[in-house]
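Comments concern the structure below.
With one protein chain withheld, the remaining protein chains of the complex are depicted in position.
The letters A, B and C name the chains in turn, as written, and every chain counts its residues from 1.
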Amino acid sequence: MTGILRDLWRYHAEFRIGAALIAVALLLSVLASFSPYPPQQVYVVPPDVPPSLTYWFGTTSRGQDVFWQLTFAMRNTLLFGCTVALISRLLALTIGLFSGYKGGWIDRSLMAVNDTFIVIPLLPILVLFFFVMRDRMSWLLLALIMASLGWAYDARLIRAVAMSLKAREFTQSSLFSGMSTREILVQEHLPYVMPIVFSTTLNNMVWSIGLEVTLAVLGFTDINTPTIGGMIYWANQHTAMVAGIWWWIAFPTIAVIMTFIGLFLLAVSMNDYIDPRSRLRSFGGAS
Amino acid sequence: MTQAETMPGELPDDAQPILSVRDLQAHFRTDRFGVKRDVKAVDGVSFAVRRGEIYGLAGESSSGKTTLVRTIAGAVKPPLDVVGGRVDFAFLPGYGGLRRAPAAEVARIRWRHLSYIMQGSMNVLNPVRRLRSAFVDFAYPHIGESRKQFEQDVVAHLARLKLDPSVLAAYPHELSGGMRQRATIALATICRPDVILADEPTTALDVVVQKEVLAMISGIRREIGSSVVLVSHDLGVHAQVTDRLGIMYAGRLIEEAATVEIFRNPLHPYTRHLISSLPRIGDDVPRKGLEGAPPNLADPPPGCRFHPRCPLAMEICRHKVPATLETAPGHRIACFAVNRSEAA
Amino acid sequence: MSGYFAYVVRRLAQFVLVVFIGINIAYVITHATPIDPVEQSISVVTSFGNTAPDAIEKMRTSLRELYGLGGSPVEQYLAFWKRILRADFGPSMSAFPTPVSTLIGRALPWTAGLLAVSTIVAWGLGSLLGGLAGYYQESRGLKLIGVIAIGVHPIPYYILALVLLIVFGFLWPVLPITGGAAMNLPQAPTFDFIVSVMQHAVLPALSLILIGVGSWFLGMRALVSHVVTEDYVVYAELAGVRPWRVLSSYVMRNALPPQLTGLAMSLGGIFNGAVITEKVFGYPGVGSLLVDAVYAGDYGLVLGVTTVSILGVSTGVLVIDLLYPLLDPRVKVT
Partner (left out) sequence: MRCIRALLLVASALMQSFPLATSGHAQGALQNIPRKELLILENPEGTVKNAGWFNIWAINAGSQSNGLQQVALDTLWYIDPESGLDGVWDNSLASDKPQYNANFTEMTAKLRKGIFWSDGVEFTADDVVATVTTQIKHPGMRFSAVLASNVASVEATDPYTVVFKLKKPNSRFHANFTVRWGAVWILPKHVFEKVDDPVRFDFNKPVSLGAYVLNSYDPDGKWYIWQLRDDWQRTTLARYGKPGPKYLAYIDPGPPDKRVIAQLNHELDVIHDIAPEGMFALAKQSKVTRAWFKGFPYGHPDPTLPAVIFNTQNELFRNPDVRWALALLIDIKAVSMAAYRGAATISAIGVPPTGAHPATYHQPMEEWLKGFELDTGKRKIKPYDPTIGKQIAEMLRPSMGEQIPSDPAEIARAFGMGWWKVDPQAAQELLEKAGFTKRGGAWTTPDGKPFTVRVMVEGDLRPVMTRAGTMIVQLWKQAGIDARIDVAQGTLPTRRAAGDFDTFIGWSVETWGGHPDLSYFLDSWHSQFVAEPGKSQPLRNWQRWSSPALDKIIESIRMVGFDDPKSTELGKDYIKLAVKEMPTIPLMAYNVFTAMDQTYWTGYPTSENPYTNPVPNWGNSRYMLVKLKPAG
């Protein structure tokens, strides 16, 4: 594994850039533990100071240091995105594989549920959840809710692959050799769908973090936990954009974009490495 | 290394060949994650195909047969790269290969003069379109006539090949493997090309269908007068249809002769092994297997590439490459054990 | 074709099932709202002292009656379905007595117009450019577009919209930044009105397309770069089939079905998008209607909007699913 990473690092520019970007994002979130200020306290530094040597990313109108706020925001947002991705992946995998493998009425009813989740508009549901949960609506809970709403899209993709796998010979031979459904799915089919799982993870994170920002902008999240959306929420509350406090919005935005580009490049380069077809294509040699 | 070889074009009884290949070298070159590899898939191959003949190419898998036909067909894309040599067609003189010819010239001769039946008929047809559209896309631009006329030609061509015109309305996945292969051959021959490159056209077909397909190829040669380069790992196939046969091993042509001659009098130890391992009725002596495996072409053994497995290997085989010499009229061979004079 | 017919019937049955489950879930969730529409209405009757509790109570009772909130939960549920089947969502409670359907009918054309058009344009443009980029992998222009797409598509939509707003509304004020059409223009199919609607749609549509194009572009590019290595593409190229034909009929055509599935799936997100687009650009539509209704506890209206959304999206998915076997003949319709 380390060998692969080393090779990727040495010979794959996209991987290098991606890894560097992710490293910066991770570093930022790790730095949160060293913040001199508690994340929720306001007026700990002079407000509205532009980026300078003392305050690298400037300070907010709430008297918070943008840099240190950003470290918390990155940590929470990444954790949020990963949690949603992880849980929804588990759901999508289980349901997709099972539905695709079993077929018949199990498949049809599972897919009916699945399609229902696809067509139901999420926003009113999330907002109503917010109203019911009130201040118990922590980011973790939000992550759980979003995960349980965000698996349908990918479950369908996985189901499609599982259906094609089912038709293959090795499934039949496994079946005849007396493997249980669970064993067949986990041992035989899972490896084939993992690439899809990886590639959908990124999209899922983009989706969940984007939706978190949307909810935050509308004020339907826990505004005290700093997240990227939370920072934008507070910046909005202080009309930072027209007040000229651009650094309050610019740095969180750059951080998000950086993270996503990093993830994307990593996914692309890993995919290149795993997928023999794309490997062949990028072989050098002028013809 | 190869200067001493005789060129097939110089054969006295031969007319100008329709296709001649000289010292062709095609390598898979990779430079990825620090690992530079240079797989010499085709390494100095020369042969010629006469008008109207069926020329067979045989050898184990990964002996370079497919790469050779691909290179001749001009299907050269990275990582495959032509390192040296020429490919000359009678209808495309002076360029030394499709990749050196102007695009307009190539477009002119493709399908009209040179057509290609790719390996694996399962995947060569566009899965989301009906076969008719393949005929239109591939051949219509080459035939200067009305669309209606063209349709009639296609139907007539199919009828000649004993194919029902209804296949035109079918999607590839709706046809059986044999039908699909025959349709592919029909597609490749609709323009009555001078040369047909057919790569493993019978592989993965059952014996009955195989026979039909081979009969079809012979029929086409007879009716249209095309030359055919037929690649197959199955010597039985060659025995049935080819006129002459080249044996390839590890990227090189090691023996070439009339098919009958090869079967009757194989000279190269590898060819002999191939022939002797063919099953014969009433023969229940266990076949003697060949030791070892085909060499890694990224790092081939020096000298004769067959020497690590060769029962007749001599010292010279380990560092010198044997030239391809004509030992008998029309029988060329690259082996020190056979061409003793060279080894001396 | 009889196989296809059976497929259509089964797909229709599934459509009905999905819509039924969806509306039921929406019903349960909207009725779980902790906001009391009557209380919300009463709170709007501000500024008057001396209101005795008994008078307020009287008002509460009469509003409860007016809004049709009487009866047991089962009765309400049955009444709801009776009305739904007659395509009647009842009166809005936060805009009583205006029927929910009137409110939705007024807002929906804006949302459908803006979001459907920009989603489809983004999809088409993204797929086309992505297809070209996957096919002509050496093209610098397309590589550049790829880099931009990678950079743009993860930007949170809200921020992108805000930046567009500031650039084109303030720094270089060439475009209207709010509303669906100019003020004081009658909503009639006049030239002025249409031009004004187009002008007002540029920024919102641009923001949606910019965000959308990126991911479709990347998706299509990845698909195409796999398709181009398929034998049938190589073979067609070898056969001298003209490049444009190879690109359109072989490459794009084979990458299209998965991309189309993606479109069907993404339709569901349209209504989420509507809310934020309408907020940022002050564009009329069902998004703000929805948020308003949620605030007001007007679950009749929430349910109405949700139902329309479920129906719209399911229909979109259904249409695409029915088209799919026609586009990809390999799909077994049995």
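Here is the rule we use: a contact is a pair of C-beta atoms (placed from the backbone, for glycine too) under 8 Å apart; a residue touches a chain by one contact, two chains touch by 3 or more.
What you see is a predicted model; the values in this text were computed from it and never measured.
S.K.: Among the chains included here, which ones are touched by the excluded chain in the whole complex?
M.R.: Those shown chains that the absent chain touches are A, C.
S.K.: One chain is left out of this view; which of C:Val117, C:Ile148 or C:Ala182 touches it in the full complex?
M.R.: Going through C:Val117, C:Ile148 or C:Ala182 one by one, C:Ala182 is the residue touching the chain not shown.
S.K.: Using the touch definition from the top, which of C:Leu115, C:Leu132 or C:Leu256 touches the missing chain?
M.R.: C:Leu132
S.K.: Among the options A:Ser61, A:Thr94, A:Ser148 or A:Ser174, which residue touches the chain absent from this view?
M.R.: Result: among the candidates, A:Ser61 touches the missing chain.
S.K.: Have a look at C:Gly22, C:Pro284, C:Gly300 or C:Pro325 and name the one touching the chain we're not showing.
M.R.: C:Pro284
S.K.: If the missing chain were put back, which residues of chain C would it touch?
M.R.: So the residues of chain C touching the missing chain come out as 34-36, 39-56, 58-63, 66, 92, 94-98, 103, 106-107, 110, 128-129, 132, 136, 139, 141-142, 162, 165-166, 169-170, 173-180, 182-187, 192, 195, 198-199, 202, 244, 247, 279-282, 284, 288-289, 292, 294-297.
S.K.: Write the list of chain A residues that the hidden chain touches.
M.R.: The list for chain A reads 40-43, 47, 61-62, 130-131, 134-135, 218-220, 222-224, 236-245.
Throughout what follows, only the chains that are shown with their structure count from here on.
S.K.: Per-chain Cα mean versus the mean over all protein Cα atoms: which chain has them closest together?
M.R.: Most central by this criterion: A.
S.K.: In whole angstrom, what separates the CA-based centres of chain A and chain B?
M.R.: That pair's centroid distance is 51 Å.
S.K.: So how far apart, in whole Å, are chain A and chain C when each is placed at the average of its C-alpha atoms?
M.R.: 22
S.K.: From the mean C-alpha coordinate of chain B to that of chain C, what's the distance rounded to whole Å?
M.R.: Chain B and chain C have C-alpha centres separated by 56 Å.
S.K.: When you check chain B against every other chain, which residues touch at least two of them?
M.R.: 77
S.K.: Residues of chain A that contact two or more other chains, please.
M.R.: 280-281
S.K.: Residues of chain C touching chain B in their complex?
M.R.: 230-232, 234-236, 238-242, 245, 249-250, 253-254, 257, 327-330
S.K.: Can you list the residues on chain A that touch chain C in the complex?
M.R.: 108, 111-113, 115-116, 118-125, 127-128, 131-132, 153, 156, 203, 206, 209-211, 213-214, 217-218, 228-229, 232, 241-242, 249, 253, 256-257, 259-261, 264-265, 277-278, 280-281
S.K.: Can you list the residues on chain C that touch chain A in the complex?
M.R.: 14, 17-19, 21-22, 25-26, 29-30, 32-35, 137, 150-151, 153-159, 162, 166, 215, 218, 225-226, 229, 261, 265, 267-269, 271-272, 275-276, 279, 290-291, 294, 302, 305-306, 309-310, 313-314, 317
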